[in-house]
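A single protein chain has been omitted; all remaining protein chains appear in their positions.
The block that comes next holds chain A.
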Amino acid sequence: MAAPLVLVVLAAVTVRAALYRSSLAAFIAERVEVASPLNAWKRVVEGLALLDLGVSPYSGAIFHETPLIIYLFHFLIEYAELVFMITDVLTAVALYLAIQDFNKVVFKKQKLLIELDKYAPDVAELIQTPMEMHYIPLKVALFYLLNPYTVMSCVAKSTCAINNSVIAFFILATIKGSAFLSAVFLALATYQSLYPLTLFAPALLYLLQRQFIPIKLKSKSFWLYTMQYASLYLCSLVVIICLSFFLLNSWDFIPSVYGFILSVPDLTPNIGLFWYFFAEMFEHFSLFFVCVFQINVFFYTIPLAIKLKEHPVFFMFVQIAIISIFKSYPTVGDVALYMAFLPVWSHLYRFLRNIFILSCVLIFCSFLFPVLWHLWIYAGSANSNFYYAITLTFNIGQILLISDYFYAFLRREYYLTHGLHLTRQDGTEAMLVLK
């Protein structure tokens, strides 16, 4: 499988290099859907320039990156394009290896359940075969590398790519089973943008499953392992934060990075839901609504953990999707990360109900974003409501996509244990409904 992967990587690198040299690079770098105040390249350059002038980059509201990014780019700023291309390649390779291992795990689990006779007799067509699963890792890498969202994000040199890469390594470490590495990478991801904190739950569930520790609230080994993992995670987070203190000898970065993410002061339009609400809200209520919106991101973790505790990797996928929809400054780079996972659930295709409409919605919205932006800002014949409508539609499309996959997944699980042809008590055909 290495050769096709290398081919895909080469193609991706060529596309990116070609775009870097073309005139589109400057245009894409300014697009507000690709570069948010958190991860725009312009701001990284500005922060490093301020540092050269002897001023802390966190004074003023321009720079919201973490000190480790400062350190990374201080030496690599001339090779920025190479850095981003390599980051994308690393992400794709990490996802490839992770999904390869995951497939093995899935297959093993499936075999176990078949031998234990947990499956109904007529579900032969639902069972995943190694043949069809063989190309999934390659498709994942392909989906990530050649996704137009990823390409645009890379050409714009948005540090979202670095965040994606860290999350991809975290997923790789989790699936390989190394609690220590996964805690370290999760700490790095949380340190950079706060929201991967919610990925703690699926990672924990997966590692528990791997260690064959049953998830019962009264079980002592469950709590022991949870404590171990949580302490690894928290210790690495604290160590990284303390280390970043020593870069500039100040704690300025904490309000600039985390305060900024949580309190959403900058209301530049992006593809998210925060900016419009807070632009028209009275000051009096803004604290309340900031809390409500931020809780919304973290809120789905516990219910999903309860429902999806047998399927932590799907949980991780849904969680990443929720982060990229509800985070305070989403960009298309975040969307690209969870879209890379879609080939893994391609066996759910027969249960997806709205996939045609949703893909149309997503594609059309992606094309309408620049059109309505132009109409609003340059032609002056539209206003922010138009752009917000497209943002809303795009996010609704994403949410419906996730819920569609969620429904399809649960439906398949139900069919696996109860058989494909469901009958009610009186023998007529039954329909499965997600309540």
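As a working rule, contacts are C-beta pairs under 8 Å (C-beta built on N, C-alpha and C of every residue); 3 or more make two chains touch, one makes a residue touch a chain; residues count from 1.
Definition applied: contacts and distances are computed from a predicted model.
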{"item": "Protein that the absent chain corresponds to, by UniProt name, given \"Histidine--tRNA ligase, cytoplasmic\", \"GPI-anchor transamidase\", \"Growth hormone receptor\" or \"Carboxypeptidase A4\"", "value": "\"GPI-anchor transamidase\""}
{"item": "Listed residues A:106, A:184 or A:264, member touching the removed chain", "value": "A:184"}
{"item": "Touch with the omitted chain, as defined above, among A:51, A:86, A:146 or A:241", "value": "A:51"}
{"item": "Candidates A:246, A:282 or A:378 - the one touching the absent chain", "value": "A:246"}
{"item": "Positions on chain A contacted by the hidden chain, ascending", "value": "51-52, 54, 68, 70-71, 74, 178, 180-181, 184, 239, 243, 246-247, 249"}
